[in-house]
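For this depiction, one protein chain was excluded, whereas all remaining protein chains were kept in their positions.
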Amino acid sequence: MSVVDRQEWDVVVVGAGGAGLRAAIAARERGARTAVICKSLFGKAHTVMAEGGIAAAMGNVNSGDNWQVHFRDTLRGGKFLNQWRMAELHAQEAPDRVWELETWGALFDRTGDGRISQRNFGGHEYPRLAHVGDRTGLELIRTLQQKIVSLQQEDFKETGDYESRLKVYQECTVTRILKEGDRVSGAFCYARESGRFFVLDAPSVVVATGGIGKSFKVTSNSWEYTGDGHALALLAGAPLLNMEFVQFHPTGMVWPPSVKGILVTESVRGDGGVLRNSEGKRFMFEYIPDVFKEKYAQSEEEGDRWYEDPDHNRRPPELLPRDEVARAINSEVKAGRGSPHGGVFLDVSTRMPAEVIRRRLPSMYHQFKELADVDITAEAMEVGPTCHYVMGGIAVDSDTAAARGVPGLYAAGEVAGGMHGSNRLGGNSLSDLLVFGRRAGLHAAEYATGLTGGRPLVDDVQVDEAAAEALRPFSAEGPAPGEEDGRPPENPYTLHQELQQAMNDLVGIIRREAEMEAALDKLADLRVRARRAGVEGHRQFNPGWHLALDLRNMLLVSECVARAALERTESRGGHTREDHPAMDRQWRRVNLLCQLTDPTGGLTATDPLHGQIDLVRETTEPIRPDLLALFEKEELVKYLAEEELYE
Amino acid sequence: MSSYEARFKVWRGDVGGGGLEDFGVEVNDGEVVLDIIHRLQATQAPDLAVRWNCKAGKCGSCSAEINGRPRLLCMTRMSVFTREETITVTPLRAFPVVRDLVTDVGFNYTKAREVPAFVPPDGLGAGEYRMMQEDVDRSQEFRKCIECFLCQDTCHVVRDHEENKTAFAGPRFLMRVAELDMHPLDAADQSGLDRKRTAQDEHGLGYCNITKCCTEVCPEGIKITDNALIPLKERAVDRKYDPLVWLGSKIGRRSPGK
């Protein structure tokens, strides 16, 4: 059966967002023949939706900024759970990664003296985000896309073939990473357009598939965010780290229903927008947590002065890290002080002239005008929390981005865990993509080109199994074991909707033990039914089939989230337990790792109690002393356990 | 919240043939055409092929033709139609069809490769670039492009004349040439690449008869014709049809565009 098309590459990059493209550029420049494979068209990845900017301590607007300050902000934002070495590398290398984009043709907004302008954002002490209006992600993806094209043009000049060293397989999906023994040997893929299977032989695979938001009902994420990379790594035997931390962005659209969840950029607040409840009150002043008390304004007057004179005033609490703001909005709505459609009001219209709003927030203006009939220069927006980002992800080595335990497997971007700890600061995502995308590409290329003793071989049996797994939805019918005959196959769209509803309601922004247990039950039920998810028609561009295949990934990842969230009995960053509302310093030292119960990578619909995922606790590596020294002692005692402080 | 049943005609088929299929489907307040297509998938036609990603008008994936006009499915609100109207949705008609609403947009990726990339200036390292806002404004407008290819689809040069596809890059990629030519630090000149001249000689600028359909359909509101194509035509005129400039360049005292 395994007569599928095979092609040989040195490095295969799964995902063509910021991290994937940056990795591909690095790998190709390092001399590796590189293939990029992505579910959408080239240049449409979810990165285009990033709005606010790229955090990099260039110090163009406030010269007091440097990598140490950025590092501190990142750790505070992540409540000290960050893989500190990643945060360090990230803060140090981000400026170079941004400047490099300019040499590839990127055009950021400028300061008066012609340098890259930087804007304020939640949790960042200084204006730090390089941006292009509110479409920074588009600029990033286009620049990387065009850099790839320029490399292909170079190759064309030399070899007469644009794709001799760097090829993009667009609208293709990877369903399995293939291995020989421990080591990666390739990837099993299908082309969405034709439905044809093919195998890319490669000793290195970089996973850069982004997040998991499509497992939740209200999300700012696009359909691609089905946790493919997380699942591929799990199935290949690599553990996932701290999957309980899911960021709910405080401001998503809440009305009309069809656009519920679409992002309203944090720049709205960074540029002066304020949050009000139905009583017209700026409620965020009530929600400043103790750890941030000294850093934020205590009165509206002070907060307002900060926009003009940031050196002598403290920032308004609307610019607290996202987890704090999201929880505050959630509480206001619950207390009955919400807006008509169940959000709160975000207002720029009374804060800035219409002209300035249209210039600084063009896509927000456009988005509200077109989709909600709201003119944000004249009235307030209604906003509420929306599932936005997963901090957890594939456990990786900080320096090389190599996944643990699977030689040849690398991960970068949202799919990799650790960098952001329990909560990501706005703007740190785009810089994360660039810094670790490059590192992943580089090390993947080095590994692939430096292999001694021959490349790992693709095993035909694995290829056949992968093909059979991918084809199952076409033959799904008949009863599940022990059930009555004649039941029709399950509709994948229905299963997906039920999954989203369950995750949203039971493992959402505020979590309770009983609800998460119920979620695990529901997931077990869905898992059984998903094995019978059937589709009509043929393999050519069949979205029902594609969804049926993605369900496997969403179910795996959702189980990781639910299981880890049930285990962590504290509230920290993107994980809020109603039954354990406080942050616990002991938990700071604990990483939760998810692994597949069946190490052979086989999937069975096991019972809800055990499921498919095992949890392992691991003690975090102590933070290096010179990095700890960047903080005041008084601050550290709020986060670190006693014994850590004296070590 | 009110809902009603709308009548839809959706083109279904592939390169071998196909036709408009009738559907009756529920519509709720505030929905866009893409919501309706999704409802069709979930309830009536699970294998209905459609491209989409962000559903927020930012990625440019869900391009199609609605009542004969090239538009983004996710940015076309149902409220622009009357309840009695039958809404016709077809794939882009300038490109080969793949299946249902999905077309092969490979033409655009081929053209993208034919435009020489940004040429970084010699002697300026990363971090040393200095550009004034007023100098980047023009190119920034063009970089708002989300590559939905609606302009490429509507442009009659290729829509109505398949044979012109080899010679003509289309509005999106002529705009890319303009963007690079207006980039304050692009050093194509020094490397011997004359973008103004290649716009006409290699990318088919002369085929454009400035009838402005590209501008009309652009969901980002980019003034493609007025700000990119016509200025590019004028720049080509500088090179090829302006004796004053020609004379000046012969004498070597003034070089245009500096």
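Just so it is clear, A and B label the chains in written order, and each chain counts residues from 1 on its own.
Heads up, the rule we're going with is that contacts are C-beta pairs under 8 Å (C-beta built on N, C-alpha and C of every residue); 3 or more make two chains touch, one makes a residue touch a chain.
Methods note: contacts and distances are computed from a predicted model.
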Among "Integral membrane protein", "Nitrogen regulatory protein P-II", "Putative 2-aminoethylphosphonate-binding periplasmic protein" or "Sugar ABC transporter permease", UniProt-listed name of the chain not shown: "Integral membrane protein"
In the full complex, displayed partners of the excluded chain: B
Chain not shown: contacting residue from B:T90, B:N108 or B:T198: B:T90
Contact set of chain B toward the excluded chain (per top definition): 11, 13, 15, 17-20, 65, 67-70, 85, 88, 90-91, 93-97, 103-104, 132, 134-135, 153-154, 156-157, 159-164, 182, 184, 204, 206-213, 216-217, 226, 230-231, 233-238, 240-242, 256-258
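Convention: only the chains that are shown with their structure count from here on.
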Averaged-CA centre spacing for the pair chain B and chain A, given as whole angstrom: 29
Touch list for chain B against partner chain A, complex: 14, 28-32, 35, 41-42, 46-61, 75, 77, 98-100, 102, 104-105, 109, 112-113, 116-118, 120, 124, 126-127, 129-133, 136, 139-140, 143-147, 180, 183, 186, 221
Contacting residues of chain A [partner chain B, same complex]: 40-44, 46, 48-49, 58, 95-96, 99-100, 102-105, 107, 109-110, 113-115, 132-133, 135, 138-139, 142, 146-147, 149-150, 152-153, 156, 162, 193, 222-224, 255-259, 262-263, 363, 366-367, 370-372, 491-494, 497, 535-538, 540-545
